[in-house]
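With one protein chain withheld, the remaining protein chains of the complex are depicted in position.
The chains carry the letters A, B, C, D and E, assigned in the order they are written, with residues numbered from 1 in each.
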Amino acid sequence: MSQQRFTHLDEQGHAHMVDVTDKEVSERVAIAESWVSLNQETFELIAAGGIKKGDVLATARIAGIMAAKRCSDLIPLCHPLALTKVKVEFELHPRSHRIRIESLCKLAGRTGVEMEALTAASVAALTIYDMCKAVDKGILIESTRLLEKSGGKSGHWQREDGRA
Amino acid sequence: MSQQRFTHLDEQGHAHMVDVTDKEVSERVAIAESWVSLNQETFELIAAGGIKKGDVLATARIAGIMAAKRCSDLIPLCHPLALTKVKVEFELHPRSHRIRIESLCKLAGRTGVEMEALTAASVAALTIYDMCKAVDKGILIESTRLLEKSGGKSGHWQREDGRA
Amino acid sequence: MSQQRFTHLDEQGHAHMVDVTDKEVSERVAIAESWVSLNQETFELIAAGGIKKGDVLATARIAGIMAAKRCSDLIPLCHPLALTKVKVEFELHPRSHRIRIESLCKLAGRTGVEMEALTAASVAALTIYDMCKAVDKGILIESTRLLEKSGGKSGHWQREDGRA
Amino acid sequence: MSQQRFTHLDEQGHAHMVDVTDKEVSERVAIAESWVSLNQETFELIAAGGIKKGDVLATARIAGIMAAKRCSDLIPLCHPLALTKVKVEFELHPRSHRIRIESLCKLAGRTGVEMEALTAASVAALTIYDMCKAVDKGILIESTRLLEKSGGKSGHWQREDGRA
Amino acid sequence: MSQQRFTHLDEQGHAHMVDVTDKEVSERVAIAESWVSLNQETFELIAAGGIKKGDVLATARIAGIMAAKRCSDLIPLCHPLALTKVKVEFELHPRSHRIRIESLCKLAGRTGVEMEALTAASVAALTIYDMCKAVDKGILIESTRLLEKSGGKSGHWQREDGRA
Partner (left out) sequence: MSQQRFTHLDEQGHAHMVDVTDKEVSERVAIAESWVSLNQETFELIAAGGIKKGDVLATARIAGIMAAKRCSDLIPLCHPLALTKVKVEFELHPRSHRIRIESLCKLAGRTGVEMEALTAASVAALTIYDMCKAVDKGILIESTRLLEKSGGKSGHWQREDGRA
């Protein structure tokens, strides 16, 4: 249970970008989610929106995709990666007035893409927040987390209490 | 309850960056929070860390501050703002193995800084996630939300179920 | 007709960012356009698209708005500006299979926003190009130009052969 | 002639970054051009410029090269790429008072570099616009387009009405 | 001589972006320099270069100007600023085979622009390094420092052992 298990800290406890030079190139996939909880009225404005709804979610989708590409620029110790696929999708949950965001990132590379997927989901959530905040001050971004990852030495992993 | 209350959509439902040219310059403040839930072991590694803990939270703090400055570059319809103060702080909650992040942004400007504060808190949370993910796959970022804002025409607002 | 009329070059002919410290803060507006010419089939795929069309133009709109905010980061001698409004709109011209992009930028500041509007229109055009290039290799971006500007010492200007 | 030929839209018509993980790494090249049309006086100021001309075109060249590297940050669905060569050149056309910009991008990678070349040419054109706009309000950026591409499954392609 | 004189650290010693909301807007200027020392042969290649020399220094100049605009994106606790003038100049010192870079930044704002000027000089120096490193491995960047600043409460300051 020693400290060195924080791979992003060296033996002196100083942050560094971990050496992945010798890791093998393999196909890496990560799936993450984030939930945005709105009040009923705001949720219905989005859900009933037809074309108009379109632009709220389309904007959040683009923001999420672009943020995945910027991940290593935001998260200090992330490696710069040439992502080969990014996807951001939305599910509307009318009963709980919540929107579920699911992001998927893929790479043929030397390190995993969890942070890219989590960044995509978070920034998509923040974008929905931004577009709705004038009508709903009580918005909550909840449960941002990794659902699944594969590739690399640690293989396939799936959150047990995974997708709702 | 009409659609145009989504200020970020014009009459055709298309996204645009809202006109704030004629808003008066006033002092704007926003405070946001985000919670990161870890397993007990990871939490203790951080909490017991002494100097070593230092670098995890210092890294997350810097990431949050820098992200606040990048907000308009990430969130498509946010206005570019010349923030005059950014602060990111951490509270360790040993019983629940959670870290609470509180961010504060300030500006003398024409529009609010909620999204800047929320982005700072989110990216600080993602950075903690990144630094702990090798030892704890079950991390959860929860309850990212605005706590308080002031300045501008809408005046002071505080979340009722505010600070825990 | 002397060389020093290139305001971006100093007396030695070297590039510099022009001093605008003493210019007065006024409301500045600029409107620009860009035309994208597609083949008939591609144009109809977009025009007939219903919801699906939505995402092509919504993506180009967001790209244009975000690019306006990044203008000073792309164009070496542009001043960094805190834009107060950005708008990007599309007109479909079925007879000529062309899409017209119109961008508008606004600022309360010390210098004009022409380059911001032109950058928004150009990047929106490039984004349409990107989304259609798999089905249409012959796309042409034509006639990117300023239509109108106001604010500052030089006052209102409108292109004579202006909007078609 | 079905909608799915827009590779950047999925089956629901939503934007995504296309999966290129399984494409083979090959040498990709793309050549694009953009034309900037000036009034006679401005053109002559540049063409006669000697050293002074140098800095206008040198600035535009650097702006174009840097923009090629930033392409995936500007165009929402472009893949991040590690370009291995970028070149931006200028031809002065005195009779028509036009400057022709030709850009070339190269990559050993999984996807083409057309958008990188087009972005380089566009941003070089915008930079010339910026540097001349104080003396010439009627500048026009015309005919930004792909001239040639090679590499990948689709092989070599050249615009029929190619280089003037 | 207490610790709190590090204005970028709060009372707990944590980094934050200092509050400048209440500082008055005044004209701020800063001048910085950096020296690049080359071997004789490389220096002469640049000094004798005529047009060809042009592009080395023109490239470094543009890099420096663009870096000044990016300062708050690079230096974690710098405030984002809307610079109103940036200038980067070069002096060739044949006897010592050195190039002196002088940068000047200007702003009507709430905080000083020292870091912007220092960043411009540093990145111009790094760009010269980059362009010469294939012919000269022994390049040295020396003596990057502030020469002069004015504006704000602390008024005018000039380095005593100032300009050589």
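Throughout what follows, contacts are C-beta pairs under 8 Å (C-beta built on N, C-alpha and C of every residue); 3 or more make two chains touch, one makes a residue touch a chain.
The model shown is predicted, which means the values in this text are computed figures rather than measured ones.
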The complex has one chain that is not drawn here; which of the drawn chains does it touch?
-> A, B, D, E
Among listed residues D:L83, D:I101 or D:I139, the absent chain is touched only by D:L83
Candidate in contact with the missing chain, chosen from B:E33, B:D55 or B:E116 = B:D55
In chain E, positions touching the absent partner | 1, 3, 5-9, 13-15, 41, 45, 49, 51-56, 58-59, 62-63, 66-67, 70, 74-78, 114-115, 118-119, 122-123, 125-127, 129-135, 137-146, 157, 159
Where does chain D touch the missing chain, residue by residue?
-> 27, 58, 61-62, 65-66, 69-70, 81-89, 106-108
Had the left-out chain been drawn, it would touch chain A at residues 10, 14-21, 72-73, 76-77, 79-82, 109-110
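Methods note: only the chains that are shown with their structure count from here on.
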B-C or D-E: which has the larger count of contacting C-beta pairs?
-> B-C
How many angstrom between the C-alpha centroids of chain C and chain A?
-> 31
Take the average of all CA coordinates in chain A, do the same for chain B, and state the distance between these two points in whole angstrom.
-> 16
Please list all residues of chain C that touch 2 or more other chains.
-> 14-15, 51, 54-55, 58-59, 62-63, 66, 70, 76-77, 81-82
Should the pattern of chain-chain touching be classed as line, ring, star, complete or other?
-> other
Every chain pair in contact, whichever chains are involved | A-B, A-C, A-D, B-C, B-E, C-D, C-E, D-E
